[in-house]
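Okay, structure first, notes after.
A single protein chain has been omitted from the complex, and every remaining protein chain is retained in its original position.
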Amino acid sequence: MTPLQIVFLIVTVATLISAVMVVSARRMLHAALWLILSLLGIAVLFVTLETSFFAIVQVMVYVGAIAILIVFAVMLTRRDIQDRDKVTNRGAWAAALAALGVAGGLVGALTGWQAFASIRPELAADSAAEGTRIAQLGMALVSPDAYAIPFEVASVLLIGALIGAIYVAGERK
Amino acid sequence: MPNFWSDPVGFLIQWLTNLLTGLGLSPELVKFLLAFLGAALLPLMAMLFVVFLIWYERKLYARMQDRFGPNRLGPWGIFQTFADMGKIFTKEIITPAGVDLIPFNLAPILAVGAVLLVWAVMPLAPRIVGVDLSVGLIFVIAAGGFGELAIMLAGWGSNNKYALLGGFRAVALLLSYEVPMVIAMLIPAMLAGSLNLVEIVASQDVPYLLLAPVAALIFFITQVAESGRAPFDLVEAESELVAGYNTEYSGLKFGMFYVAEFLHAFTSSMLFVTLFLGGYRGPFANEFPLLGLVYLMVKTFIVYFVTILFRGALPRFRIDQMLDLNWKVLTPLILAMVFVTALVDKIVVQAGGPLLVRTIVLFVVNMLIFWFSSKLLQRNVRPPRRKVSVQRPLATANVTPSASQGQDNLSA
Partner (left out) sequence: MIPLSWYLIFAALLFAVGLYGVMARRNSVGILMGIELMLNAVNVNLIAFWRYLYPDRLDGQVFVAVVLVAAAAEAVVGLALIISAYRRHKTVVADEMTLLKG
């Protein structure tokens, strides 16, 4: 067990436990805090995958913006500070069964793949250092014969979301 | 064995490794211990430095207001901060009834932690940097997000509607000012061609203050706003909303918010120096890294001095004025600057101009845009008052005798 594997196991278990607490916490703010913890855990996993750019973008976008937005929404939509309602609805048992089925099905399908346990990263194949990889990503996102169109479509999506959110959540006077 | 003066960190690591393996510890454990020691030492130095910073700020702020500042404890009041620390340590920590304990206790930790994280990637001297992260610039932005989270949790966890409102306003302000701050940080990254802070400092043969003065100005303004300092200190001003999001905190928890605020101002001054003023660069900095550290501190204190001048000289903004300033002035200006800087820089570099030409062209273009935008903004400034009456004749002391004789004010 190399130290990297130990770190991976610890982070994975912590993230899964935080995710389970997200979906079962009674108070919404605690659920939001557990969500932040699981997002941070996923950022650490990105670091173990040696993509530090996406790790930091994950922290910046998810924790720094989306999680704060979720915390805002939790604070603006509470009826009672104690959150005494039930956590789950009537179909919770069926949902648990379905989730277990999906997990089992996915893991079963994955283990049925021949090359499953044998793919490990070969670090010698890491041809480009991180800095040049980011530069290549930047060039690819704006060059017309690479990925400029998805980039522009994503920016249009963001503008649509921005205008839509302002309109929907704005006060009507 | 590296020389101490030319490579202090290497020297210390070598010396400590020899010492510890001489005591019989295995090399991996020694490496782990040294890494742990380095990681613990940097925030410790930062926190101890705050003691000096608080004294410096209080004296300077007081002098701007024509008073002395702390001058009772020790010569020039240098022990005042220790007395304040003693007071804060011994205050009773009151936890109000009905608070949610997890956000309430987590908020001060996150507030200080968010600021200390930035010190990890800051290049302190030519070969002294905590972590040489290839994406150091956006790491700084990500660490700022934790500070906003801390304020939200503080406002919510206090079980106090005024603290909650203060927290909302503070986070709205911080999130709004993050937009021009991030874009202004991109301009040095564009000019240097990398997100690595060490490389940004290394490529500043001409400080980026000359290549992108408007971006530097906007970055400075947004950093003052992000630190919650005057003139943007609406969120925790004494006359507003009790005390904002840290109303219900007492004792050491309040002390942590206080420390976080001062350290944030200093850290953002250091970031400004790293991005725009050349960081540790100076004569002979490469041969003697400690001299680079001295240069960095001197430059940071100059910028910190300007920050305190801002605080002492400018009145507070209202929240709507602050948001207007951000969305109507700073964001369009910085977006225009990004376009123009990218375009002009690319053209000049492609044409193969030397550094001097690049500097002059970028500087002139920046000044043109600045002049143009100030002309546009002057339409919104309140015009001077029009004269509505003729100037009345002044009353003089000499009374002509013919006018006052036989004249009775009460005559019908």
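All chains are identified by letter, namely A and B, in their written order; residue positions are counted from 1 within each chain.
Throughout what follows, contacts are C-beta pairs under 8 Å (C-beta built on N, C-alpha and C of every residue); 3 or more make two chains touch, one makes a residue touch a chain.
Computed from a predicted model, the values in this text were never measured in an experiment.
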Using the touch definition given at the top, which of the shown chains does the missing chain touch?
A
For subunit A, which residues reach the chain that was dropped from this view?
2, 4-5, 8, 12, 15-16, 19-20, 22-23, 28, 31-32, 35, 38-39, 42, 45-46, 48-51, 54, 57-58, 61-62, 65-66, 69-70, 72-74, 76-77, 79, 85-92, 94-96, 98-100, 102-103, 106-107, 110-111, 116-121, 123, 125-128, 136-137, 140-141, 146-147, 150-151, 154, 157-158, 160-162, 164-166, 168-169
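To be clear about the criterion, only the chains that are shown with their structure count from here on.
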Inter-centroid spacing, subunit B versus subunit A (mean Cα positions, whole Å)
31
Using the touch definition from the top, list the residues of subunit B that touch subunit A in their complex.
98, 100, 102-103, 106, 133-135, 138-139, 141-142, 144-146, 148-149, 152-153, 156, 159, 164, 168, 171, 175, 193-196, 199
Which subunit A residues qualify as touching subunit B in the complex?
27, 29-30, 33, 36, 52-53, 56-57, 59-60, 63-65, 67-68, 71-72, 75, 81, 129-131, 134-135
